[in-house]
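Report on the structure given below.
Selected chains only, in their assembly positions.
For reference, chains read A and B in written order, and residue numbers begin at 1 within each chain.
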Amino acid sequence: MKSVHISELAWPEYDARVRDGRTPVLIPVGALEQHGPHMSMNPDVLLPTAISERVADRIGALVAPPIAYGYKSQQKSGGGNHMPGTTSLDGMTVTCTIRDVLKELARHGVRRTVLVNGHYENSAFIVEGVDLAQRELRWDGIRDFSTVVLSYWDFVTQDAIDAIYQGEFPGWAVEHGGVLETSLMLHLHPHLVDMHKVCDHAPAQFPPYDFFPIKPEWTPASGCLSSAKRASAQHGETLLKVCVDGISKELMTAFD
Amino acid sequence: MKSVHISELAWPEYDARVRDGRTPVLIPVGALEQHGPHMSMNPDVLLPTAISERVADRIGALVAPPIAYGYKSQQKSGGGNHMPGTTSLDGMTVTCTIRDVLKELARHGVRRTVLVNGHYENSAFIVEGVDLAQRELRWDGIRDFSTVVLSYWDFVTQDAIDAIYQGEFPGWAVEHGGVLETSLMLHLHPHLVDMHKVCDHAPAQFPPYDFFPIKPEWTPASGCLSSAKRASAQHGETLLKVCVDGISKELMTAFD
């Protein structure tokens, strides 16, 4: 039973790994969210999980079970929470899940944790969950518990962007169901992508504000905010590499 | 993209399946919990998921992403929440997760849902989550949304118990990390079981009450509440079959 996944270890193996607090634990945080007609609804879970596995392998960390449901999809970054299939939690539910899991890891002895986010909308609720966990751990006298919060796309290098987007990078905001996620899925889980169903349209354009209730007509009919046309398994391989490299490198210094 | 897993469908496929409300959706609800030195910590997720997949396949249902963290392990049914590796949520967090997921499925058009529980301690908090979801859906004017709550071991037949336990069935309460779960894992995920590490001890005996804080000495050192010695892949196959058969049969009438 050799695995980077906590869930695949027997407890004595896990215990031996984490008891002294030095082994980092990575927690992928995702969502069940539509990503267009050409792709399954799980990239926000599968991608941070795949990255976490590789980073864990590289830096001697472990990976906790991914959190499979996330915060409500926002129209300007995920198409909106009115779409079929998108299955979201209230903010407080996300926050409490993060809080509870971190506190339990701390009870096991873990002192270094990394929330590897794959769904933009989770960000603030993850941060709040970390803050609530830190607060309670402080009350328990635990002051050396540390948490990194990151979103994997923030580790895509400018070089990779230049190489892949050829000057037509639309910004991460509208990269929902676009080249980044589709390429990574093509590389990692090709059977969950059908490039024939990619809708080719210009990146979605939005006014500089959010409107509630959602105006469905703002979201392209595909549910994607930009076209995945340019996506390829090879780009996915590149993207995976830069993310894994970048995250591994940062984590190796972050906890010193 | 043919899959019983919602997460592996593109949204238009999912939408076509659930829009009219007739397709049941099964949601495995598990836990990350130690199951002794001979087994990984994920049987409470993997087993209801495996069962859900087979049931879904048989009755034309879909499977939502499993809920991977559950309520706090209790000493008399799971060894206790003081064990390393066991990673649990507050009751309200479990309840809100169930509530939120059910409400979202209802928004998609789903009207028939099944919570397939793999972790005893989840039961009451699942029920409360269902009740809170039903309440809010009622306020939204949705009154035909129905939910089955079940624990898979309740479908093990007396015949199967007789055949497997040969008159020494210790009761489900102490079947934690025992013959049932180990056999199913041996059949389904043999690489996550190491029968050499099974501790052979009599079923744990507890007084007729719970005590807090936990008295760790009540739990066998292994973390298991009964011995998995008798476990085998063949028993696992039998158990899987009776559970899948039983659940499929019941569900086909439950929603009429």
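Throughout what follows, a residue touches a chain if its C-beta (ideal position, glycine included) is under 8 Å from a C-beta of that chain, and two chains touch if they have at least 3 such contacts.
All values derive from a computational prediction rather than experimental measurement.
Participant: List the number of copies present in the full complex, noting that all chains share one sequence and 2 are shown.
Facilitator: Total copy number for the complex in this file: 6.
FYI, only the chains that are shown with their structure count from here on.
Participant: Round to the nearest whole Å and give the separation of the Cα centres of chain A and chain B.
Facilitator: Once rounded, the distance between the two centres reads 26 Å.
Participant: Inside the complex, what are the residues of chain B that reach chain A?
Facilitator: Per the touch definition, chain B meets chain A at residues 1, 3, 6-12, 14-15, 18-19, 32, 34-42, 45, 64-69, 83-90, 92-93, 96-97, 100-101, 104-105, 108-109, 191-192, 194, 197, 223.
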